[in-house]
Structures are given as structure tokens and as C-alpha cells.
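Written out below as C-alpha cells is the structure these notes cover.
Every protein chain but one is kept in place in this view of the complex.
We just call them A, B, C, D and E in the order they show up, numbering each chain from 1.
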Amino acid sequence: MQASDIPLELDKLTWPEARDAAERGAGILLTVAATEQHGHHLPLGTDAITGQAVALRASVGLDLVVAPVLAYGYRSRPFSGGGQRFPGTTSLRGCTLVNVLTDIVNEFRRTGFRRIALLAHHMENQNFVYEAAYEAVGPEQTDGTRVMIIESPYAEFSPELAAELYPDGPPGRGLDHAAVVETSLMMYLHPELVRTDRMADDAPPRVPRYDMLPIPDGFTSASGVLSQTVTATPEIGHRCFDEITACLHDLLQDGLFSDLESDGNVAGA
Amino acid sequence: MQASDIPLELDKLTWPEARDAAERGAGILLTVAATEQHGHHLPLGTDAITGQAVALRASVGLDLVVAPVLAYGYRSRPFSGGGQRFPGTTSLRGCTLVNVLTDIVNEFRRTGFRRIALLAHHMENQNFVYEAAYEAVGPEQTDGTRVMIIESPYAEFSPELAAELYPDGPPGRGLDHAAVVETSLMMYLHPELVRTDRMADDAPPRVPRYDMLPIPDGFTSASGVLSQTVTATPEIGHRCFDEITACLHDLLQDGLFSDLESDGNVAGA
Amino acid sequence: MQASDIPLELDKLTWPEARDAAERGAGILLTVAATEQHGHHLPLGTDAITGQAVALRASVGLDLVVAPVLAYGYRSRPFSGGGQRFPGTTSLRGCTLVNVLTDIVNEFRRTGFRRIALLAHHMENQNFVYEAAYEAVGPEQTDGTRVMIIESPYAEFSPELAAELYPDGPPGRGLDHAAVVETSLMMYLHPELVRTDRMADDAPPRVPRYDMLPIPDGFTSASGVLSQTVTATPEIGHRCFDEITACLHDLLQDGLFSDLESDGNVAGA
Amino acid sequence: MQASDIPLELDKLTWPEARDAAERGAGILLTVAATEQHGHHLPLGTDAITGQAVALRASVGLDLVVAPVLAYGYRSRPFSGGGQRFPGTTSLRGCTLVNVLTDIVNEFRRTGFRRIALLAHHMENQNFVYEAAYEAVGPEQTDGTRVMIIESPYAEFSPELAAELYPDGPPGRGLDHAAVVETSLMMYLHPELVRTDRMADDAPPRVPRYDMLPIPDGFTSASGVLSQTVTATPEIGHRCFDEITACLHDLLQDGLFSDLESDGNVAGA
Amino acid sequence: MQASDIPLELDKLTWPEARDAAERGAGILLTVAATEQHGHHLPLGTDAITGQAVALRASVGLDLVVAPVLAYGYRSRPFSGGGQRFPGTTSLRGCTLVNVLTDIVNEFRRTGFRRIALLAHHMENQNFVYEAAYEAVGPEQTDGTRVMIIESPYAEFSPELAAELYPDGPPGRGLDHAAVVETSLMMYLHPELVRTDRMADDAPPRVPRYDMLPIPDGFTSASGVLSQTVTATPEIGHRCFDEITACLHDLLQDGLFSDLESDGNVAGA
Partner (left out) sequence: MQASDIPLELDKLTWPEARDAAERGAGILLTVAATEQHGHHLPLGTDAITGQAVALRASVGLDLVVAPVLAYGYRSRPFSGGGQRFPGTTSLRGCTLVNVLTDIVNEFRRTGFRRIALLAHHMENQNFVYEAAYEAVGPEQTDGTRVMIIESPYAEFSPELAAELYPDGPPGRGLDHAAVVETSLMMYLHPELVRTDRMADDAPPRVPRYDMLPIPDGFTSASGVLSQTVTATPEIGHRCFDEITACLHDLLQDGLFSDLESDGNVAGA
């Protein structure tokens, strides 16, 4: 295996280099992000920017090619992204997303890649990413391709970091949108893109156990921030980034490069 | 409002009765279930059977019509249903499911219903159900239709019941498949369909934080049961059913019949 | 072959039982019905209710698994179902129906079934059911799968019964909708669902040799009943049911279990 | 109204002439045919050739524009066209056909036509043609467009002609494929395209009440002719043509130019 | 090889003749045309009429079957056909066209043809025709099928003819629509369809290097003619036809019947 400290980006490789990577058994990783509102203080590209940064760092030390990020993802939902009434959010229909990803996975295989990872770096992409992988390769082994689907990639943070992030406990699934973790990550990675003067805590007036369409007025916050934000700092962002990328690195090592078939029993047999 | 102790089932109404229900403002509820393996002891129809039973009971006391259950849902995934390698599991592609539900919601509206609820009684239907509602009605209000999307309907169980169900703590998201809750529910609702002699605890050899396709042998249990099962009893099923349906009843009351627009702020304004 | 008096229902089987049925060569039968107006006296579920009852009875004595009925079918047409202007009728687009059925047939094959029957128990499903089978298996033999498409399943009734049903001769193709046969069947199978006080003959003002969209006012009856109804009785329903299910039983025996290739010549050779 | 003895063909009109026709209320007629085997003696284009001839003749005396025939239709079925195993048969998938026709109807409306007729001159196009019209205009009136769907256009032949055509009675639905009527029509319209030396009666070995895919060898005739043929003559063809076109003429007059709304009651009201 | 002076038209062949042609290695040619405005003097069918005439003549001396022309193509664009605001223009959506052509190519292969040519005789069909061929056969050789895609088929005219056609130089890509070449061709092939009294030069007020939707008023000519027309004559049409068909004949000979694999190097190797 040939890995390096400098992650290989598909768009910077020539075609013979991409072919050689595939032939020697390198993996390929696609980040499936979104263009989505992130409050008054974070840019619309937050998911794509942080997602690709995470992907590149997590790949260090693995024989992995990182494909151009898909900056357009599934529609935002009220309790994980504020929902599709915010201007600026620019989304794909579910079936469009499935088709885009199916095509891309098929093309990775045409190039010769057999270790493929899809990283959903936008909660709403869940299931659509899985479906695309299913459409491309199905449930039964054929040519040795494996498609790894990472839809909730991050480790639980370490107890120390979690305590600092959420002194009152985590805000609930999806509600960390545009909040302390994402803000801290952006402050660490791209401080010039954070409007720190406009950081403010916010929350949806109510968070029922259901969704509703058309989106009722009270089902999201006015700012698009879904929980506490003002405690964000670059230092916290640094620590989050390190924990997240270390976790993802291990997942990728395990999913793409371990010997999967030897450790279990046979489903449905 | 006109509600009754006997839930109205769409397939048992004549068309003038359906028209009248829609005209007086009744809601309509569609259970989106699955035909999916549930181990050696539960039948393939478990999701549809328990889902529709829950829907009917939860509707008591509400002015709600219950539509014929959709017994075919999205593909099973390894860590929430064993995955698509088990014989008997009979699933739809993601975009097929989106289209079926979009069509049905549009037809409910053609009939005149403006209060529509979609109950995803199969975890993998998540997001596809939401997308169908979005395709049908979009994000902005037009004719007063509201589509309620219930994708994780159940309340946290009461502490007493939870302690009894999971003495060692809950098994993790999705892993209660074909396990103590579903088995108990079926023992309560349809004891004749439970092969009690074949009940056995089981678990996937490993539960990584990612999915993989094609499905590796070790990514599910051999039986299709994903956690502890043998403690199931009809009495527990009875208590689960009561807590679940009470919770869903309140959700439906809140989502379909409350005044949504008056309680919040305006998204993206 | 292993057949029984108690038809096997897919949703009541465990996955190992479904696998075993497929492995020993059992067939599988899917009823493709509709949710459609049936006048002021019959419920919207008439096609699904009678269709599945017919399927279950006709399967007695055959090694056949009966799948959950598909309660949503193609759109109603004026001269065979009253057309898509009646409230309550809840239909799928043609291509949605094709895709649902294609998916289900493919899943039956994944489970291992090679003898598959699709019973269109709603006249308008015609051609869409055939197309789905074609999309799934194509025209040329590969793995021994046979998909039987039953779009007009019923035998001519016996002369005695026909004379009793239609003293003035049959009403014309499609026009027996919600009329004497369906009403009698429901009176026999589910008398509690027939509003006998609202039974009345009716007919479209005109029945031209063409269809029209949007549907003109005069192209259907006001009630949704398309011909004579009031002569219906449970006894007639009983006799219809017996003749229909005997006929279907023979068709299924012939189509799924006979040796098809030995009796003919080669198309296009 | 402006009608003439020379039917107007869309492909021979200039755009201002097409616009003027639409503006004055002319209708437009599209023949939806097929490229399909018609035995050893008739050409693959029989449906398109006779269909368009019928359309043009039936239009004489009506203010009707005839669009270019669609020569590719839905797949052939064994008992109405021999099925999709014959070489030369060149068909569209069902959903492709629906989309083609939906697009064309929408374009007719963009041009300004409000009286649109679709003539399915290939039995298997049935339902797909209706669905396309539904997708284009739906069930409820909006801008005055009417789409007439003619799926089984021909009158019963006169008793004299019928007796001559079928001395032993008609061969059953669909089985007149490539047989006495079509052969006679082609002998009358295009004698140079009929291989009279290869005319021969034929029939499928069996005609069960169901279809099967893949197509069993015995489910069609070897030649593709489905019933008696050798009695065909140009004179019979002439008489068939006259009866058919007179009937279609009256249908078109009735469907496109009569006052539909004044003659009936209101569906679902 | 068996070729003749009389081109073989698929719709005039019987199925055994089509089978025999495919078996002996004949090619098949489909003209993909349009129904599109061609000014005040040429009919809407100009692309289909001239395209099929060219196809038939170019096939003389080759073993080629000519399929029924597809008279409906992709939407007209302002600078190559006047755009989709002219009445009479009757077009397909891009994906509909791709699907129609994919289906037809697949059916040609089912019949046994391995030499398939698609002639885009409407500039806007470009890329959609290629995509259909790709969807049908893909990039890598399998069963010896070759699909030739001819999207800009015509040779440069001879210097003498070009000088006569365009004394001031050619009008620019696409702008010869409904102008001197097409008019001359129609005067030669179908003089009865040319309204010579309405021939007039015309041109879009502006021809920017971009397109715009919705189509601005100034982006096409009022008549639909896009450049100089009045110099058209039947004699010029004759010479154009001879040069065009000779060129296309050579292309077809080269593309369908030459030994392609022996003359080059291996892409991406």
C-alpha cells in the first residue's frame, strides 16, 4: 500500500495517476454535502467546506483519493437544518441526489476503484446515499467492490470535550445545526468566513416528534441556528476537528482496508 | 368535529362517506410499513400488522380516516432490519416509494382532505416519506393542506417500562429489530403468529458506525434478530402498545388539529 | 409438492418459511387491486377485499404463497370504474404502478421464487401489470422464472348463472362495475360492508366508443354504479365466488405448475 | 368551421397555417401505431400504414389536422400481436410511450389546439394512451381542452360483412392480428406490400386466459398470424375500410365537435 | 453482402425479411428528425421529409435497412430553429427523446442488427442521440454491436456550390434554418410543398453568443427564417441533394462496414 501525508485529490490527478491508484487498490472518498443556511454568522457552504476539510485530514496515512465534494445535497429539514424556506439553501430532489451518486459510484468502478466511501456530511442526505450505493452495487458480492456508506460519521466526543461543548447536555439529534460545533470548526478552519458579531444562540420555538409540510412558522428558529452557539471558540473547533478526523480515519481504515468477510456469520443463510 | 370510538377505515367507506369526511375537516392517516424479515419467530408482516394496529388505536377519539396500509416499503438495512440479503424481505426502490407516496398524497388532496398524516412504521422509510410529502405540497402554504410526517413516532417509554424492557440499557438505534418490543407487541396483538419456540436472542457480530454494500457476512445476525428477545411477554406488549398509541394519539391531535401558525416565528424572514 | 387447505400468506410467514417455500418450488401470487369508488352502497376497498378473498380461496390445494394485496392501483376510467373525478378513489400514476410491481417481482425472485403470478383485480391495471412483468423478466427465458399475468381472470359464468345475473344480457365490458356481481360478492363475503338501503341501479348517460379527458359530466353515472345492481343477493354472490375461484384455481394450476415448453411451437423461429 | 376534402397534414402545413387552424378551433389527430410483425405476408409497418390511411380518410369533412403517425408503440403481446420474441417488432417501453404522448399533447396545446384526438391503432397501446392524456390534462376542466382517447375505434362490422369475414364467428379479442381484416385492408390500400404467395392461416397452439413472461414457445403461432387469413381479398378490404372510416368519422365528429357538457349528470357530485 | 438499388424500408419488410437482413449483417438506419417551424414558405415536416429522403438515397448501394423516421425530436432553439415559441413546432423533452432512442436501439439489437446508424437530421437532437446510443451499448465492446452517431452529417459543400449558396459567406452555425439550402432541397424534392410566394429573407435581430429562456422577443426572426432564402432554386436543391447524399453514403460505408479496430491505438491504455 502506498499512502502519504498529502491526500490525493482526484481533480489534481492526471488520468494515468487515477488509473494507477485504482490499480494498486487505493480507495476513493466522496463527500456528499449541501448548500444550506447556517444562521446569520456561518456561510451557506459550511457543510461542504468543513466536510471536505474533514475528509482530507482523515485520509492522511491512508491510500485514499478524495473526489471533488458534491456541494448540493438533499433538502434541508426544519429540525436538522432549518428547512427549505430559508433563502440561500440550494438543494436537490431526493431522486436527483440518488441518481447523481449512483452515476458517480458507477464511474468510480469504471475507473477501476473497488474501495469506495461515501461520506454524508449533511444529515438529510441519509438514506439517499445508501440507496445510491444499493442501486450501483446491490446486496450481493460480484467483483469485489465495496461501497462504504458513512451517514453519521462522528464519534461520540470525548467526555471532556462533550462536557465543554454541551454543559447542559447535547441539544438533541439534528439540533446542533449552525451551533457550537459547526461554529467552532469554522472558527478554527476558516475564521475569515465567520461573522462573529452576528453569533447568537437560538432555537426552534418547538421541537415536536414529527415534521410538517408546508413548514409551519413555528417549526424553526428565526435565525436558522438551532441551539446554543455563543460559546464557540477556535480552540474548541481545533479539538473537535482532531477528534472527528481521528474517528473518521479509523472508520475508513476499518471499512475500506480490513478483511470484512472473515469476521462474521452469513446473513439469511 | 365528529370523532368516534370506531376508527374509520378508508377501504370500508363509500365514496360519499369519504367525501363527507374530507369536507367536514377529518384527517387521513397512511401507515407506510414494510415486508421484512423479523427473525425465526416473527412473521414478515410484523411492521404492517403492528403499524396498522397502532394507527387504528391511536385514532380513537380523533376525526381521522385510516387508509389501507402500504405493506411494501424501502429496503431493509443491516443495522435496522438485517439488510436486503434475507429471503422474504420484499422492498421497493427509494424512488419508487417516493412516487407511490406522492401519488397517494395527491389523491388524498383530490378527495378533499387537508389534514394528512404519514406514519413511517419502518425505520428505513425515513426521508423517503418526507420527500414524498415535499414533492406533493412543497414548503410554502397554498390551499391549507398540512402533511404531517411521523418518522420516529414513539415516545420514550416510561422509565418503569424502559427498565423492564432493557435491563442493560437500550440496544442502540435500530437494533431493537425483531427484539423484545416487537416480539411483545406481536404476542399481545397476534399471539397465533409468534413462533415462541423459536425465539432467541441474537445480535450482529459487529455494529460499526457505517454501512457497507454489498452487505458483508458479519454485518448482521444469522437469525435476523438484532438484540435481546427472550424476555418478551404479552403483558409487556400490552404496556408497550398502550404507551405507543397514547403517544401517537397526542402527536396526531397536535399535528393535525392544533393551530400551528399561531405559535412561532417566521422561518427565513 | 406440498400444498394445503390453509393458504400461505407471505406476511404471516417467517423468513425461513418463505425461503423454504421458494426452494421447494412454491409459487407466489400478488393481487393488484385498487381503492376506487363503488357506488353509494359498496366500500372503496371492494376490489382489494374481493380480490384477495378470491386469491386466497383459489390457492387452496396449490403450493402457493399469497402476498399482501396491493390496495392502490391505476386510475379509474369512466366506463370501467367511474373515472378519476369521484372523491375517495385513490390511484397511482401508470408509471408508478409499473415501478412498484417491477420492484416486487424482482424481490420475489431475490427470495428465490420462480413461479410468480400477478392477478389484476381492477380492470384498469391491465397492460401496466404486463409491462412490469416484462421489465422484470423480459421475453426470453433465463433462470426458469415464469411470471403469469392474469388480467381478465374470470371464466365466462355458467349459462345458468349468467342468465340469472344478466336477464337482459351482459352490460358490456367494464360496465359491471359496482353492479350485480360485485355487490353479490360483497353481500356474500362481507355483508356488514354493504349498505343495502342505498343499492340502486344506475348507468352512464352515454357510453361512446371512446374516452375523454378531462372527464365530461355525462360520461359516468351520478352514483358510480354503471349498470343494474338491485338484483344482487348473497346467494348469487356465493355462486359467483365459487365459479370464479374454481376458474382461477385452474388457471393458476395450468400457468404456474404445468410444463409450458412442451406443448407448442417456437415463436419467431 | 372550415373543412375540406383534402385532409390537412401537420407536416405539410407551415407554422402560420397550423396556428390559424388552432385559432379557428380545428382539431388535431395523432395515430399511435406500432412496428410489429404481421406474419410472413404483411409488412412490419401494417399498423402505421393502415392506421394513418384510416385517420386521413375519416378526417374528410371535418376540420381536423392529422399529425405525423407515431410508428413506434408499446410492446407486442402474444395474443394480440405475437409477442416480443419476433424479430422486426420494434417497440417502446410503456413509460417511454406515456412520456412521448404526454409531450406531444402538451405541444399541441402550446400551439393552441383544444380539440385533440389520440387514435391507438395497435391494441397494446391501450391504457398507455389514456395515461398520457391524463398526465397532460388531468380529470378536471381548465382551459377548454378536450383530449379524445380512441382505443378500440372500430364499429362492429355490419352483419353482412361480419358474416363474410368470419364464417365461423369472430376469432376472439386480439386474434384477428395479421389475419383476414388486416390482410384485406392492405390488399386494398397497398397491394404491392402484400406477399400473397405467403398468406396462410395460422393460430397459437393455445390461447389461455392469461399471459406469461418470458413467452412460452406454445403461446403464439410460428408465422405470427393469429387466425384465418386466406379468405382475404381487396374487395373485402375496401368494404372494411369504408365501414371503419365511416365509424371513426362519426366518433371524431361526436367526440371533438359536439357539446359534451350539456348531455349528462355530474360525476361524483 | 447483398445490396440493391432499392433501399429496404423496415416498415415494408416482413419479419422474416428483417430477420434475414439482420442475420446476413445488414445495417439499419434511423433518421431522428423534428416537427418544427420552417418559416412562412416551408412545411413543419421539412426536417423529417428531407432527412428521410437523404437517408434513402444515401443507402443506395449499401446493405442497409431504413427504419421509419422519428418525426418528433428535441425542442427547437432560437438560433438553430427559431425556438419553442412558434406554433406548430411539436417537440419532445430531452429525456423523452433519449428514452425513445434507447428503446429503439435496444429493439434493433433484439432483432439481431449489429450495425446501427442514428442520423440526427435536426441540429438540436445533438447529444441526446449520442446519449441514447451510450445508454444502449455503453463505451466498451461486448457483442460486436456498433452504433454510429451522425449528428452533423453533411460534408462541406464543394467550393463551387458553396459560393453559389452563400455569396456573402455562410450565415453561421444553425442560421441556415429554413433558408437557402433547406428551401432549395424542398423545391427539388417536393416543389408542391413550397409556398414560393411567401419566400423572403429574414434574420434574428441579434445573434448573441448565448441563449436565453424564456425566449426574448428579439432572439429570433418574425418569420422563422434565419438567413437568406430568396436565392433558392430547384437546381441548387438538386446539387445540394447530390453532394449531401454522396457524403452520407461514404460516411455510412465507412462507419458501418469498414474494419474499425485495425486502424488505431487504444484509448486510455
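By our rule, a residue touches a chain if its C-beta (ideal position, glycine included) is under 8 Å from a C-beta of that chain, and two chains touch if they have at least 3 such contacts.
Fair warning: this is a prediction, and the values are worked out from it, not measured in the lab.
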{"item": "Among A:P68, A:G172 or A:P191, residue touching the chain not depicted", "value": "A:P68"}
{"item": "Touching residues on subunit E - with respect to the absent chain", "value": "37, 74-75, 77-78, 82-87, 93-95, 98, 124, 126-128, 130-131, 133-135, 137-142, 145-153, 155, 204-206, 208-222, 224, 247, 251, 254-255, 260-261, 263-269"}
{"item": "Missing-chain contacts mapped onto subunit A", "value": "9-19, 22, 35, 37-45, 48-49, 67-72, 84, 86-93, 95-96, 99-100, 103-104, 107-108, 110-112, 193, 195, 198, 224"}
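Assume only the chains that are shown with their structure count from here on.
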{"item": "Repeat of interface A-B, chosen from D-E, B-C or C-D - more than half of residue-number contact pairs shared", "value": "C-D"}
{"item": "Centre-to-centre distance between subunit D and subunit B (centres being mean Cα positions), rounded to whole Å", "value": "47"}
{"item": "Centre-to-centre distance between subunit C and subunit B (centres being mean Cα positions), rounded to whole Å", "value": "28"}
{"item": "Computed distance of Cα centres, subunit D from subunit A, in Å", "value": "54"}
{"item": "Multi-chain contact sites of subunit D, meaning residues that touch two or more partners", "value": "37, 84, 86-87, 93, 95, 224, 268"}
